[in-house]
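A single protein chain has been omitted from the complex, and every remaining protein chain is retained in its original position.
Here is chain A:
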């Protein structure tokens, strides 16, 4: 029987489903170190899934052995249960299977649909865009709204609108391009993928939506940070902030409202952060944050693999 392990995993799952994301979502340090915060969010997502499915599995398999590996082995080799198998064991096993299938299935579906949408967008865009004279790896879209975006993938496409080129000076344009290149180089779409999928899979869990919004803002902040190194001029931060405001505050200019998912609040946070930067996290704090993220993954893994503590 593994009641203590199952209970510990359930407590961890509950913490990761509500208070931990709420705390991290409200914390002020992530904007000082978006990359470390992104690592934390990934760890929370992974550890949360692992502990809730693990808790159900451990409870359900308790009659078959003293640890999850042992019980799994007994079930697979067809050995009879040593303890009494009750209804609740079957219920938790079914729930574990259903939840695992939903989380992984939605992740795979989201991946596939996204890849298909990107292929289609790229195929259509490639007919219309023109090479951008000023930026060799960018393409120009002939539309007056000031937008820039990239379509990630094996053959990424970095698109600037004619309106964006007209609205910005050379340094600001370089800042925008550096921001988009940072997204592509660091594969930010992969950081977002699980959160997009799990928000769709768990609409009842407010933490899923909060995590998605936080990760979306953090990848923008991270791209801002990376871009700063490539922005010319005496005041890169102000240059990038001006570019953000020009794109975001141009009164719409025909930008579809659906594009505003990142929301005004996130735009303002980015601009404030650029203009009044807080000191980066001290190395010791950063190391502690990363260690906590590692621990978050290690604890449920250990609980699942080690023999029961009870």
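As a convention for this text, a contact is a pair of C-beta atoms (placed from the backbone, for glycine too) under 8 Å apart; a residue touches a chain by one contact, two chains touch by 3 or more; residues count from 1.
Here is the rule we go by: contacts and distances are computed from a predicted model.
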Omitted chain (choose from "DMSO/TMAO reductase YedYZ molybdopterin-dependent catalytic subunit", "L-serine dehydratase", "Branched-chain amino acid ABC transporter permease" or "Predicted transcriptional regulator") - UniProt protein name: "Predicted transcriptional regulator"
Residue among A:100, A:245, A:285 or A:299 touching the omitted chain: A:245
Contact residue for the chain not shown (choose from A:36, A:106, A:141 or A:304): A:141
Hidden partner chain, touching residue among A:51, A:67 or A:110: A:110
Missing-chain contacts mapped onto chain A: 28, 110, 113-114, 117-118, 121, 123-129, 141-143, 145, 147-152, 161, 164, 176, 179-180, 183-184, 188-189, 192-193, 196, 216, 219, 223, 235, 237-238, 241-245, 247-249, 251-252, 254-264, 266-272, 274-278
